[in-house]
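The complex is shown incomplete by one protein chain, all other protein chains being positioned as in the whole.
After this line comes chain A, so read on.
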Amino acid sequence: MLPPPAVFHFLWEISTDLVKDGASVRTYGRLISYEPEESKAILSGQQSSAQYNMSVQTTLVEPFQPTLGAQYFVLGEIEKTDGLSGAILHARTLSNVDGVDLTLLQKAIMEQRCFFKERLPEMNVQAFNCKPSYMKNL
């Protein structure tokens, strides 16, 4: 009855093996294109000077006011296709969060991940570089 929890992932992680087919994720990115007839949107994100794009199927969240260039927060299921388009996110929720502090958001997600990794050392969570110095700054 209740959908599975959607774990936070960055756009650049979605096409890697970290995210399985069918996984529920939540992520964010800049809206760079939207085709209402096909209900397809593309979100873009940047990491280490590389651009990452992801397709979003927006059937379930229409109608919405698309603002190109704005940051959007999206939650849904990943479908991995073998084709060129890579992964597609079937969005269950989509919201405009333009103005969000991207650096702070990234820091918060990492902080939370570090904590989860601390709690469950036996589980194979993503091995990111956890900087405990964040705790001293807060």
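The working rule: a contact is a pair of C-beta atoms (placed from the backbone, for glycine too) under 8 Å apart; a residue touches a chain by one contact, two chains touch by 3 or more; residues count from 1.
As a convention for this text, contacts and distances are computed from a predicted model.
For the chain that does not appear here, its UniProt entry gives the protein name "CST complex subunit STN1", which is one of "CST complex subunit STN1", "Mediator of RNA polymerase II transcription subunit 7", "AP-2 complex subunit alpha" or "Glucosamine-6-phosphate isomerase". For chain A, the residues touching the chain absent from view are 1-8, 26, 61, 73, 75, 92-101, 104-105, 107-109, 111-112, 114-116, 135, 138.
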